[in-house]
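Excluded from the complex is one protein chain; the other protein chains are retained at their positions.
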Amino acid sequence: MNLLRRLTDGVPSRALWCLGLLLVGLLVAPAVLGKYGLSVLILILYFAYVGQAWNIMMGFAGQLSLGHALYAGLGGYIAAGLFFHYGIGPWAGLFVAVAAASAAGAVVGYLGFRFSLAGVYFALLTIAFSEFTRIAFDHWGWVGGSGGLFLKVDATVNLLNLRGGPILFYYVILALAVGAFILCRLLLESRLGRYWLAIREDAEAAQAVGVPVLRCKMIAVVISAAMTALAGVWNAFYYNNLFPETAFAMGRSIEFTLAPIIGGLGTLFGPIVGAVVLTGLGEIFTDLSEVFHISGIKQIFYGLALLIIVMYRPAGVWPWLADRFGFGEKRR
Amino acid sequence: MTSDFLLSLAQAITKGLLTGMVYGLMALGLSVIFGVMRVVNFAHGELMVVGMYLAWMGFEYLQVSPMLSLPLIAAVFFVAGYALQRGVISPFIGRPEHQQFLLLLAIAILLVNACLAIAGPDSRGVQMESQFDSYELGPLVFDAVRLHAALVAVAIAGLLWLFFTRTRIGKSIRAAADNHMGALVVGLDVKRLYAFTFGVGAACVGAAGALMITIIPVTPFLAAEYTLLAFVIVIVGGLGSMTGALLGGLLIGVSEAVAGLLLQPSLKSMVSFGILILVLLLRPQGLLGKNSQ
Partner (left out) sequence: MSGAHLELAGVGKNFRGLRAVHDVSFAVPAGAIHALIGPNGAGKTTIFNMIAGVYRPDAGQVNLDGKKISGLRPDLVCDAGVGRTFQIVKPFKGLSVLENVTVGALHRRPNLTDARAAAADILQGLGLHDRRNQAAESLTLPDRKRLEVARALATEPKLLLLDEVMAGLRPTEVDVMVAFLRDLNARTGLTVLLIEHVMRAVMALAAEVVVVSYGEKIAQGTPAEIARHQAVLDVYLGEEEA
């Protein structure tokens, strides 16, 4: 009860009703939507979830990571590898996966922060670690090397091993997305969250008012990496295959950043709105590009859309929407 | 046996040095743009790939050697870079890094997929007459195409150096890079200088593209790799330092070639990233960069 009060404190009741309706809608969605609709919704929730994780680091604590694929890739590979080789199910495997990704996050973060790399330099460090790992996995036999790691496709529902059809994966990613949203709200409305925002705005001033800057940044990286690792585990069992070239790709890392940036950095709804916009655009452009039969045309539309959004709504879509419709979540 | 090994090592190093000079020219463009505007050009490798495709098209459809089309490509890139800066990037100067990143990412996506749409996903190369020529210096063999490309790259870098040290506009650009406010105070047209700078940076990478196509064939998928490579080189050499970019290019060129020989070709960029991590941690201003403290 106490938790619920903390969550809803200061939120207008109109917004709470909207959120409640949204949640109910999402819970019954599989009954209404067809296969295609469900797959799109799964994609939206996936990007909203990883976006939320990345947003903790960049949107809250102001640390630009362009290497989050490292954490998702490690998480996915470890859980899938344990299942593939030893039959250890993902519910146990995810602990190893999360621990390993958190450790990786801690190493990257510690090196970057300790040596005071900021902005682009820090971003490049994150890319470098991710790329380094990609090439290492390309040559590592246990995970199948560049040939990839494959899980047996099995549509019979087996909760214990996270095997089943899209509906199972839908509810798992929905739970993750809702959980991440709640966690972020709690974090943001806590001392730690306020400290993150202070560090994002001015680390030196934050330290002068007693903020332990290094520790707060480290916590941000570790939480963000751990959450991203879960997305990686989910992703591996949903798609049943893993390749270093995609799992650790810089493109994957960039995908993770888009929803929060487009939606509105540092806001709770930004990653969600961004995921809806981007996935929606992606689907529309896929349909559209089938008319043209030109390779790359979908990506050209996509690039144009990004260009237009960043030129006309550089602070993101959500703050603008919230302003127009009076929901009033500001970027804090 | 050992002398065989030493010879092939020396051979790999020469090859790496020659390729590295073209890398250096590519990175020089990135360094100039960042050094002056503090804008991180995430579309740099994409520009490089566009340059490669233009040179390939000139060769394929008009039978013009990339070396001859190079000046034209550089000129086109200059104009395009100038326009891009004036029209699109200019309002983003001084904005938060993630917004610049997203803007240039969008540009990168457009460029690389335009290449894909026009030229398709297959790799495209040029077969020049001098393809199999070589020069010999003692036991060392120099590929003619590589040597020519490297020499032209060095010559262009030299021209650039003259531009920045001898011409009025070049000096103004350096002044604006050192002190933005000061440049405004003494009445320099900073917007025009920035556009000029982006033009020069783009011309560098366009020229590097024209040279690179003589060495290796192009696919759209190279673009992201080159963007990263350019960053690695520039950080290793020192952002904003011209000689640093060239030195970084040589270093990475050699490390790639040697890693390809001693380990596996597919491991070569792992070594580059390893070097990058070490430099970031131990000497973040780069080998020749000025200490920012």
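Things to note:
In order of appearance the chains are A and B, and numbering begins at 1 in each one.
Here, a residue touches a chain if its C-beta (ideal position, glycine included) is under 8 Å from a C-beta of that chain, and two chains touch if they have at least 3 such contacts.
Just so we're clear, the structure is a prediction, and the values are computed from it rather than from any experiment.
In the entire assembly, the chain absent from the figure touches the shown chains A.
For the chain missing from the display, the contacting residue among A:I167, A:L183 or A:V213 is A:V213, taking the whole complex into account. Shown as candidates are A:F47, A:Y195 or A:F301; the residue that touches the absent chain is A:Y195.
Annotation for chain A: contacts to the undisplayed chain at residues 189-191, 194-195, 197-198, 200-202, 204-213, 331-332.
One rule holds in what follows: only the chains that are shown with their structure count from here on.
Against chain A, the residues of chain B that register as touching in their complex are 40, 88, 91-92, 95, 97-99, 101-103, 105-110, 112-117, 120-121, 220, 224, 228, 231-232, 235, 264, 266-267, 269-270, 273-274, 276-277, 280-281, 284. Chain A contributes residues 58, 64, 66, 111, 115, 117, 119-121, 123-125, 127-129, 131-132, 135-136, 138-139, 146, 250-251, 254, 257-258, 261-262, 265, 294-297, 299-300, 302-304, 306-307, 310-311, 314 to its touches with chain B in the complex.
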